[in-house]
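A single protein chain has been omitted from the complex, and every remaining protein chain is retained in its original position.
Should a chain be cited, it is by its letter among A, B and C, assigned in written order, with residues numbered from 1 in that chain.
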Amino acid sequence: METGTRAVDKLTKLLSKSRPEHCYQCGKCTSGCPAALHTEFRPRDILIMAQLGMTEELLKSKLIWMCITCFTCLDVCPRDVEPTEFMITLRNLAALRGIIPTVYRGEGSAILETGLAFRIPESRVKMRERYGLPPLPRVDAEPVRRLLKSVDFDKLIQRGEKK
Amino acid sequence: MGEEFEPKILVFACNWCSYAGADLAGVSRIQYPPNIRIIRVMCSGRVDPLYVLKAFEYGADGVLVTGCHPGDCHYIDGNLKAEDRIRFLKESLKHIGIEPERLRLEWISASEGDKFARVVREMVETVKKLGPNPLKKEG
Amino acid sequence: MTEEELRIGVFICHCGINIGGVVRVPEVVEYAKTLPGVVYAADNLYTCSAAGLDAIKKAIKEHRLNRVVVASCTPRTHEPLFRKTCEEAGLNKYLFEMANIREHCSWVHMDDPDRATEKAKDIVRMAVAKARLLEPLDDIEIEVRPEALVIGAGPAGMTAALSLANQGFHVYLVEKEPEVGGMLRKLNRLYPTDRKADELLQQLSNAVYQNSNIEVFTSTKIVDVSGFIGNFEVLVRKDGEERKLEVGTIIVATGAEPLKPTGLYGYGELEGVITQIELEERLKEGRLGTPKAVVMIQCVGSRIPERPYCSRICCATAIKNAILIKQASPQTQVYILYRDLQAYGKEYEEYYRRAQELGVRFISYTLEKPPEVSRGDGGLKVKVYHAVLGRELTLPADLVVLSTPLIPPETNEELSKLLKVPLDRNGFFLEAHVKLRPVDFATDGIYVCGTAHSPKDVPDSIAQAYAAASRASIPMANRRVVAEGIVAEVNKDRCIGCALCVDLCPFKASRIGEDGKAEVIKVLCKGCGVCAASCPQRAITMKNFTDSQILAQVEAAFKG
Partner (left out) sequence: MSVGSALVIGGGIAGIQAALDLADRGIKVYLVEKSPSIGGRMAQLDKTFPTMDCSICILAPKMNECARHPNIELLTWSEVLSVEGEAGNFTVRILKKPRYVREDLCTGCGICTEKCPKKVPSEFEMGLGMRKAIYMPFPQAVPRVSVIDEENCLYFQKGVCRVCEKFCPAGAIDFEQKPQEIELKVGAIIVATGLVQADPSIESEYGYGRYKNVIASLELERLLSASGPTGGELKRPSDGKHPKRIGFIQCVASRSLKENGYPYCSSVCCMYATKEAMIIMEHDPEAEIYIFYIDLRAFGKGFQEFVNRAKERGVHYIRAKPSKVIEDPETKDLIIRYEDINDKKVKEVRLDLVVLCAALVPTPENKKLAEILGIEVDEYGFFKPLHPLYAPVDSTRPGIFICGYCQGPKDIPESVAQASGAAARAAEIIAKKVVAG
C-alpha cells in the first residue's frame, strides 16, 4: 500500500473530485445530517473550512470521524457537492498521517483478528442458543488477514499509535 | 364615562406631494387616527384664507394645510405663497379667539408617508389639548 | 350652468378586501342614496375592472346620470381611467369626482372598522357635495416639437439619444463633462461578457457623433428650464456662452457615482485599502502586480440605516474583478467578504460559479460583526467573524478592495429644482409609479433612465434608456398632446386690472389685455389656482377647483 506522497497526492485529487468549491453554504446537508443532530459535527462547516484551505486543521480534528456516511447530504446537495466522499477521503489522508481515533484502531485490529469489525460477545452466542437459533457461521479470518496485510493495513492501524 | 373629545380636523393636501404622501402612508399601511378629512387641491397655493375661516366657522377643531417642500412645488413656488398666507392668517385668528396652534402648515413630499401620519397624530394630540373649537355654534 | 335636474351616480368599490375588508361598503351605498341629488348608488368588487367600467357606463345611460362619483382608491392613478369611461358613455369627463376611501381610509384605519366606515361616508358626502357644482370643460391641445433633450451622455443617455434619432427625432445630447461616456470612461471590463468598457464607449460615441439627428454638447451645463411638455425652453451654457434649446421632451440620464468611503475600513489612512473603481483603473492599466492575497469587502457604506438601499451591482463587480485577478495571477488568494451575495438572474449566477471554480473564497459576515482592517506584518490584516462557521478568521492581505454603493451626484439637487421633478429619500430621481410608469416622471414630458433612477448595471441601464426613448417618442410622434381643461378664467366685470395675478403666475399664463383687464392664456395655464386664491376681487375662477366647489366640500366635512 503506497503510503508515501503519491498516495497523498492521489487522495488530495480525490478531495477535489467532490467539488467542495461549489458549496454556497446553504446548510441543506447540515439540516438533514443525523450526526449533526446529536453531536457538534456540521458537514457545512467542514466544506467551508475546506474552501478556505483549512485542510490541516480538518485532518487533525475529530469532527471528520463523526460522519456516519449515510449519504443524505450527498442526495440533497443542490450544488452536486459530495460531502460524504469528502469525509471518507479526509479520513484516509488523516490515517496516512497516523491520526486515527482509538475506537477505529480497535475495529481495525478486530477485523485483522476475527475478520469482523465487532467481536461477537459470548452472551450473544448463548442468547441464540436460548432462542434455538442456528449458531453463527465460523468466520475464516485468514484470507481477510492475508489481504489486509498485503496492503500493509496492519501497519496503517498502528501508525502514530502512542505505545 | 363621558365620550372623550375627538377633534375634527380638515386637511388641505396638494395633488403632487402631500396628497401623494398621504397615499404612500396608505400603501405602507401606516395607521393613524381617523379624525382628519382630506380635500385635494392642485397646489397648497390654491388654499384661500377664506376656506380656513369657513372651516372654523363650520366647526373644524383644527385645520392642517400641507404642501411640497420648497423647491419641489410642481408650480414653482405656490407653496411659498401658501406659507405667507398661513403666517398672516395665524395672526388674524388670534383676534377672533381661535388659538393659532389650531392652524398648521407642513411640507410633506411624495415619499414621506410616515411623516404624513406623524403630523396627523401630532395635530390630533395638540387639538385634543386645546379642546373643541371655541366658535362652535351652540345647539 | 343651466338649472338641469341633478342626477348623481355613486359607485363604491370593495377593491377585493382592500376596502371591503374594513369599510362596511353596503352601508356606505345606502348612505349615499340619502344624499341630495344622488339618484343611483351601487357597489362592485373591482370598479376599475372591465365589469366595473361597464357597470358605470350602463348606469349613466339607464339612469340618465349627469354627475358620477367613484369611491375607491387614489385619483392620482385611477382618475384618467374613470374620466375616459364617463366620456365613452357620452358624459363630459370633468363631471366626475373621486372619493379616496382606500389609501386615505380603509388602509390607514384597518383596526377600527366603525370609524373607518363613518369616515368613508363623510368622504363620499364631500365628493358628492363637490360633484353637485362640477361644470363641463373641454381639453386643450398643445403642439409638441419633435425635438428631445437628453441630459447626461453616459451609456444610458447615448442609447436613448440614438434610439430617438433612429426614430427620426432631433436630439440635443448635453453632457457636463468634457467627453461623453460617463462611467464607461472609468471602467475596465463590463460583466457579464467581460467586454472592454472602452470598446462599448467607442461604439456608442461613434454612433452618436455620426448620427445627423444628434447634436452633442460637452462641458455644457443646464442653466435654466422653463415651459412644459411640448414646449420646454432649456438654457445651456458652455464656456460662458449660452444657447437656448427648444424641445418637446426631456430625458434625464445623469447617472450616479461611487461613494468615496473615507473613514471606513482605514480607507485614506491605510495604504493598500482601495475601492473597486480604483481596482478597475489598476486592472485597466495593468498596474495590479502579483499580490499574494486580495480581500474584497462588500456593502461598504450601503444597507446601513443611513443608506438603506442595496446598490445592486457591487457583488457582480467584485466577482468580475476577482475572476480577472485569478486569471491574471492564479496563485493570488482572493477573498470576497459579503453579507448577501446579489448574484441574481441567469448570467451572474454562472459568474459566481466560475469564480468559485477559480478558487475565489467567499466568506459571509453580518452587519452586527463587520470585518476589521489593520496593519499586518508586511501588508494588511483583515479580521472577519465568519457568520456561518461562527468563528473569527484572520486573513493576510496586500490589497483590501472596498465595494461601495453608487450614490446620486450633487447635481441631482439642482437639476431636480430646475426640472421640478422630485427626488426619493436616497437622493435618486423619483419616478411616477414604480411599477406602472418606471421611467416617467409625474410631470408630463420628462423621463428618467439609467443609474439616475437607481443603481443598475450597463445592460439594465441600456434597456431602461430604450424605454425612456419609447415613452418620449409618444408625444413627439403624435406632434400634439392633450392638456386638461382645468385652467383659470377671469371674470372681466369684477377684475380691476391690479395685475397681482400677472406678477404671481409662475407660468406667465396671466396678462393684462387691451381692455385693461386680466386674461388667462389657456395653453400656458397649468391649473395651480394660486391666482384665484390671491385675487382681491375674487374675479378669477379656478375651474374644477372653484371656490364654491371647495367650500361645499369644507361644509360637507362637518355637516353629518
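Convention: a contact is a pair of C-beta atoms (placed from the backbone, for glycine too) under 8 Å apart; a residue touches a chain by one contact, two chains touch by 3 or more.
Source: prediction; values computed, not measured.
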item: Chains still shown that are in contact with the chain withheld from the display; value: A, B, C
item: Touch with the omitted chain, as defined above, among C:Leu6, C:Val39, C:Leu324 or C:Ala387; value: C:Ala387
item: Candidate in contact with the missing chain, chosen from C:Gly272, C:Pro459 or C:Gly497; value: C:Pro459
item: Hidden-chain contact residue, picked from the options C:Gly37, C:Pro113, C:Pro192 or C:Gly427; value: C:Pro192
item: Touching residues on chain B - with respect to the absent chain; value: 27-29
item: For chain A, residues in touch with the removed chain; value: 22, 24-33, 36-37, 40, 42, 44, 72-73, 75-76, 78-80
item: On chain C, residues whose C-beta touches the chain left out of the figure; value: 14-18, 20-21, 45-46, 48-51, 53-54, 73, 77-78, 81, 84, 88, 110, 155, 159, 163, 166-168, 190, 192-193, 195, 200, 203-204, 303, 308-310, 312, 340-350, 353, 364, 387-388, 390, 424, 428, 433-436, 438-439, 453-454, 458-460, 462-471, 473-474, 477-478
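Everything below uses one rule, namely that only the chains that are shown with their structure count from here on.
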item: Centre-to-centre distance between chain C and chain A (centres being mean Cα positions), rounded to whole Å; value: 61
item: Chain centre separation (chain B, chain C; CA means) in Å; value: 27
item: Chain C residues within the chain A interface of the complex; value: 341, 352-353, 356-357, 359, 361-364, 386, 388-389, 393
item: Complex contact set, residues of chain B against chain C; value: 8, 10, 15-17, 19-20, 22-23, 25-27, 29-32, 34, 37-43, 45-48, 50-51, 54-55, 58-60, 71-78, 81, 85, 109-111, 117
item: Chain C contact footprint on chain A (complex, rising order); value: 21-22, 24-25, 27, 44-45, 48-49, 51-53
